[in-house]
Every structure is written in C-alpha cells, then in structure tokens.
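Please read through the structure below; I'll follow up with questions.
Only one protein chain is missing from this complex, and each of the others stays in its spot.
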Amino acid sequence: MSKNIFFENKGPFTLTQLFSNQKDSLELKDVKALTEATKFDITFFDSLIYKNFAKETKASACITTEKLKKYLPKTCIAIIVKNVLYEMARVAKFFYPTSDIDFPDLSLKQPTNNDYKSVKFGNNVLIGKNVKLGENTIIGSNSIIEQNVQMGKDCVIGSQVILKNTIIGDNVVIQDGCKIGLKGFGFIPNKSINIKFPHIGKVVIHKNVEIASSCTIDRGSIDDTIINENTYLDNQVHVAHNVKIGKNCMIAGQVGFAGSCIIGDNVSIGGQAGISGHIKIGNNVKVGGGSGVIKDIPDNSVVMGYPAIPLKNFIKDWKKN
Amino acid sequence: MSKNIFFENKGPFTLTQLFSNQKDSLELKDVKALTEATKFDITFFDSLIYKNFAKETKASACITTEKLKKYLPKTCIAIIVKNVLYEMARVAKFFYPTSDIDFPDLSLKQPTNNDYKSVKFGNNVLIGKNVKLGENTIIGSNSIIEQNVQMGKDCVIGSQVILKNTIIGDNVVIQDGCKIGLKGFGFIPNKSINIKFPHIGKVVIHKNVEIASSCTIDRGSIDDTIINENTYLDNQVHVAHNVKIGKNCMIAGQVGFAGSCIIGDNVSIGGQAGISGHIKIGNNVKVGGGSGVIKDIPDNSVVMGYPAIPLKNFIKDWKKN
Partner (left out) sequence: MSKNIFFENKGPFTLTQLFSNQKDSLELKDVKALTEATKFDITFFDSLIYKNFAKETKASACITTEKLKKYLPKTCIAIIVKNVLYEMARVAKFFYPTSDIDFPDLSLKQPTNNDYKSVKFGNNVLIGKNVKLGENTIIGSNSIIEQNVQMGKDCVIGSQVILKNTIIGDNVVIQDGCKIGLKGFGFIPNKSINIKFPHIGKVVIHKNVEIASSCTIDRGSIDDTIINENTYLDNQVHVAHNVKIGKNCMIAGQVGFAGSCIIGDNVSIGGQAGISGHIKIGNNVKVGGGSGVIKDIPDNSVVMGYPAIPLKNFIKDWKKN
C-alpha cells in the first residue's frame, strides 16, 4: 500500500496546516494505518487493542489520546486530541477530499475489441479509466468496473456486478450482483448532520477466491479490506470495512462481518453467523450457523451460539430443553 | 399524503358499491390509514394496538370488527366485517387496481441533456415520466428511477439502484444496488391462490439520510414507509412496509425491520438484529448486534439478546457459561 491508486492525494500538508495548535512545520505526505505508515505519513491510534501495532509504527505523526500516547515510538510525534476518529476524518479529508462519498464513476465506457484483446465481455459492460484486466478473463452483462480497478487473469465476473477501489488476483470468481469496494459504514454521529468518515482504503481479493451472488464487500477506511487466497463466500455475505479474512476459509450464506474483524486461515463459518467488529478469530476455527461471535476465539476452537460458546457447551444447554 | 401521486385513483365509490350489504350512498374518495384519512376517506382498524389512532380518525368510514368499533368516533361509519384485511385489500383494489403487483415501468427513457440541466448521469440511466430531480444530484450507471419519483438537491444515487414510489429529500446518499419503493410482503393466504394486498403507500426518505449498498426498503401498504433525517443504514438492511425510523439512527448491516414497526430518534441497532412487526422502540435506545426485539422497548434502554433483554442481564447470563 505505497501510493493510493484510487484516490488523488492533495498533500503534502504541514502539521500546522492540519492542526492549528501544532507549531511543527513537518511536511506530511499521506495518511495511513499504523502498520502501513512510513516516514512522513500521519496515522491514528484510538484503542488499546492496537497497542502492539502502535509500538512498531513508522509514521512520523500519530493522532491519539493523552492516555495512549505512551505506546508510540519516540520517532513519532503524538498529536493529542479529544476525539481521535473525528480528527482522523478531518485530516483524511484534507488529503482525499472526495473519499467520504461514493460518487459514481462518470468516466465509464463500453470497452472496444482493442482495449482488452483476450477478455470476453457480455453486453453493456462499462469500464472506467485505467482498468487492468488479465488474460482470458470474462465479464458478464451490465457489470461495471470503475476506474483503476486491477484484475488478474482467468477471472470470471458475473453479470450486474459492481467493482470499485478493488485489486483482484488470478482465477477469481465473482458471481452476479456483487457490490465490491464501496465506502464502508463509518461516520461521526452528529445531531444536525453526521460527519462521513473518508474511506481511502481498497479491497484486495487474492487468487482462487470465489464470491457467490449478491455479496457486499466494503473497502477499508484508512486500512484495506482483504480476502486471502482460496477462500469461498456464499450468497449475501456482508463484509464491512477493514475486515481481513485468511486463506482457505468457507463462509456460508448471509454471514456478516463487522468492521475491522480479523479471521485466520482455514476458518469455516456457518450461515447467518455474525462476527463483531475489532475481534480476532484464530486459525482452524469452526463457527456454527447463526452464531454471534462477540469476543476473540483462539485457534482450533469450535464454537456455536449467541453469544458463541464452545460447541460442547452449546449442545449441553440445548439438551436441557 | 393528500393525493396519491404514484397510483391512479379510480374512485369515488359509494359505500353500496364497495359493500353490497351497505345501504348508505355516501361517496368515498380515497383509502387511507387511520391517521391520514380525512372526510370522505375510508380507512381500516384491525388491532387494539391502534385504538388511540382510531379514536382520532377523521375518516368517514372504517372497516373494522364488532369488538373494535366502539373506539371509532361517531362521525365515522363502522363497516363490520369478519376479516378486516381481506375487505381492506378488496376495497383498496377498487380504488387502485394495479397496486398489488409491481408492474415494471414501461415509460422509462434515457434522459437528455435538457431534461435535468444540473444533474449528472452515468451511462444507461433510465428515468420514468414526471420524475423530479433536484439540482446537483448525481445518478450512477444503470440506475432506474420510475415515474413520479421526487428527489431533492445534492443527492448521490449509486449505480444499479431502483427507485419507485419514493420521495427523497436533499443531500441523500443511496449506494449501489438498493431497491426502494417496491411492494411489501402483504397478502391474504389462500390455499388455491393467495390474495395480494394492494400497496398504495410510498417511501419517504428525509434529508441527509445515507443508505448503503443493496438495501431493500418496501413502500407502505395503506400508510407510508418513512426514514427520518440524518439516519444511516448499512449494507443489506431490509425495511418492510409501513416501518417508520426516526432521526439520527444508526442501523448496522443486515438488520431487518418487520412490517409496521416504529423506531424512535437516536436509536442504534447492531448488525443482523431483527425488529418484530407492529412494535415500538423508543428514543435513544441501543439494540445489540444479532438481537431479536419482540416487544416494545422504552426510551433510553440498552438491550441485547434473542429475545432482547436488558444488556446487563444478557451479560450476566453469558458469564454463567
């Protein structure tokens, strides 16, 4: 995640330009997540959950609180604020002013035969500027691929799909009606009018992934949303912003992932289960259908229930009835 | 809700035309909900839940039962029937014969530059007759805005959206793939062939609302479905007919609202929660993710669980495991 290929960066800005109470004339070039930031980037740190990432950040400046600043390395200027997310939204809008609303891409055109020689298109496919499509990929009718999307070879994209702010590996299947790369559900509540949180991240879908019909996968806010290789999603799955799903996972129909949750490798999740935001599910975990997972789950666990508990306890409770 | 702008009213009809056992030649001009009806309208009253609305109705006639008629004002003729909803469906079909099936709008055309001077359109946008679009609004590719829809200024409508029977305020964002204003799930079950309930209401979306991708919001049956200002819905939310959602609410992904539920202001509802039909959630309520709310919830409550109970009880129960 070096340069942002989906949103135009209006920076650099000095610290003083971003925060009137800061005297430092340090020039900041970009906004990134704690783990992605490098020198001359600004980042943010708003929860103890991320203290290990904070300790290692390479950012030059970090928006945080008085209480959390002690975890930051000395190379990083701590900008102390009352509301980290509000200030982060404000700063991100400086750099990327149009990233808080999904303005439809008005550069779309029907591709000509010469644009993508070995790609097959259905009818009325619309492609934005600078879209890259790999060899032997097929795109179904009425699908929309917005500007700068990159896709590998041998992909099969169904009909009535929308892709934006997304990078896709080889041999990925995306079935009809999926909407991928849209702005996530992030805003600072405000009674007269909410402040929409900028979403400058993207969606990254690795090779051999299959995504069934009518799924929605939102792009990351500051970070990315990632689906790792050989993971399969069934119909109507909802993946919120910043979620990371590991390799070889099986996600059944209508499962919902709340923002920023992290799922390990080889995880299977039954239909209609929900995973809370900001929690971590280990490797080789099985989550039963309909479960609500509201805390971290260690590797190799089998859980079920709402809230999810070890499967054997769930069955014991059930047998009482 | 004075004149119905979405469905042609075939009335007036006399009481005798509508009910062969009624002798009164009173001429009825329209069908409306208890609270919306005025003189020369016919309404219906089928449940004690609505007795306070019944007492105040200004309708000239009301379809109801022997048991409920006592709540109606003397100015209102009570039409006593066995099956209120069945008779209501029959009467509504007299006035609005095509409102029980969503016939696709066959008047759609691609807008020309002159039709909507300050509106930006993506490719292949289809607009019905008499659609009103406010200044600086943007409509994404392949979206369909059916006849008589009204939209304010500064709205951003994504791609592959369908809007019908809907009135939208200023500065509303609707993301890709939403289907808004369709007929709700209402019918009188019947073994040989169900009787479809007419849906003559609309969807009203107030200013500053944001609706994320792939939501479905059904129009009202006799009443309207309403989303008040500055309320945000995440992806894949389902809003059934006649639902009213207050101001400044946060509705997370995959939440479902059953028909005719009423949600107060400043309510937040976690992902995948379900709200039963015909119940009322007060102001400033927080509903945890995955909850099933099956009874009224008073103002300022925090609930979670299936069925939803006060959060502290939910956590106590959980800790036992």
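Note that the chains are named A and B in the order they appear, and that numbering of residues resets to 1 at the start of each chain.
Just so it is clear, a residue touches a chain if its C-beta (ideal position, glycine included) is under 8 Å from a C-beta of that chain, and two chains touch if they have at least 3 such contacts.
Everything numeric here is computed off the predicted structure, so don't read it as measured data.
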_For a quick check of understanding: of B:29, B:120 or B:179, which residue touches the chain that isn't displayed?_
B:179
*Can you work out which residue in A:11, A:104 or A:140 touches the chain that's missing from view?*
A:140
_For the chain not shown, which residue from A:158, A:181 or A:282 touches it across the whole complex?_
A:158
*Could you tell me which of A:63, A:252 or A:279 touches the chain that is not displayed?*
A:252
*Which is it among B:80, B:108 or B:311 that touches the chain not included here?*
B:108
*Which positions on chain B touch the chain that was left off?*
101-106, 108-110, 124, 126, 142, 144, 160, 162, 177, 179, 182-183, 185, 187, 189-194, 196, 214, 216, 218, 236, 238, 240, 254, 256, 258, 272, 274, 276, 292, 294, 306-307, 309, 313, 317
_List every residue of chain A that touches the chain not included in the displayed model._
120, 122-124, 138-142, 156-160, 171, 173, 175-177, 208, 210, 212-214, 230, 232, 234-236, 248, 250, 252-254, 266, 270-272, 289-290, 305-306, 318, 321
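By definition in this document, only the chains that are shown with their structure count from here on.
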*asked:* Can you work out the whole-Å distance between the CA centroids of chain A and chain B?
replied: 32
